[in-house]
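A single protein chain has been omitted; all remaining protein chains appear in their positions.
Moving on, here comes subunit A:
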Amino acid sequence: MIEVHNLEKEYVDEEMPTRALRGVTFSIAKGEFVSIMGPSGSGKSTLLQILSFLDRPTGGAYTFQNKSIDDMSDQELAHVRNKDMGFVFQSFNLLSRMSVYDNVEIPLLYSTIPPQKRQSLVGEAVRSVGLEEKLYVEAGKLSGGQKQRVAIARALVADPNVLFADEPTGNLDSASGLQIMEILEKLHEKGRTIILVTHETQTAEFANRIIRVRDGMIESDVLVTRTAHTRPVVLK
């Protein structure tokens, strides 16, 4: 599903080039739950931005669902982001004065899904994160955990193939963080591909594969095998 080969990203800031990614190569199959880990400045967020089509690499190749990013226009990238990708951010990025319904509906506004079908899709997505009672509540009035659940519902509403989560528990207390990770885990169990960026080991261990990044390069890429009783607990 996702293949990156020798991926490079160089930023030129005040004429001093910074290599954020240096020849990253890996592939992710459909249905995988992958955590990308690394310390601050390791390049993990840059990698996620390129994987999620928010940015383009400066070198190497990236193929998403057998299509190279180099062959796609900005408009096509936007279309893929809308149709095949869902996003969960650390800071939720909800429009606080709008209702839960309006927030979750946003991706559908840019899709080809007809207006009459949207209501049921939004309802379904909000139900899947257990917030059906808050459907018409202003997003700004929700707790942090609820906000992140709304963000997950927004990411799921267009039924994307891949869910990108950038430090989804970073702004939450441990109980809310655990709830969020359990939701992501369930989504994975239903076959959704999830790519998570985190610097927290316990959060990363919800995934079945952990890619560690350091100085723009892959340090390790390991599969995680665990049983129900070894299930990680998110601690803060």
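To be clear about the criterion, contacts are C-beta pairs under 8 Å (C-beta built on N, C-alpha and C of every residue); 3 or more make two chains touch, one makes a residue touch a chain; residues count from 1.
By our rule, contacts and distances are computed from a predicted model.
Which of the following is the UniProt-recorded protein name of the chain this complex doesn't show: "Potassium-transporting ATPase KdpC subunit", "Aminotransferase class I/II-fold pyridoxal phosphate-dependent enzyme", "Glutamyl-tRNA(Gln) amidotransferase subunit A" or "Multidrug ABC transporter substrate-binding protein"?
From the listed options "Potassium-transporting ATPase KdpC subunit", "Aminotransferase class I/II-fold pyridoxal phosphate-dependent enzyme", "Glutamyl-tRNA(Gln) amidotransferase subunit A" or "Multidrug ABC transporter substrate-binding protein", the omitted chain resolves to "Multidrug ABC transporter substrate-binding protein".
Given that one chain is not shown, which residue among A:5, A:67, A:97 or A:127 touches it?
A:97
Which listed residue, A:154, A:188 or A:212, touches the chain dropped from view?
In the full complex, the listed residue that touches the missing chain is A:154.
Hey, which of A:83, A:199 or A:214 is the one touching the hidden chain?
Checking the options A:83, A:199 or A:214, the one contacting the hidden chain is A:83.
If the hidden chain were put back, which of A:1, A:61, A:106 or A:224 would touch it?
Selected residue, touching the omitted chain: A:106.
List the subunit A residues touching the unshown chain?
49, 52, 54-55, 74-75, 78-79, 81-83, 87, 89, 93, 95, 97-98, 102, 106-107, 109-111, 115, 154, 158
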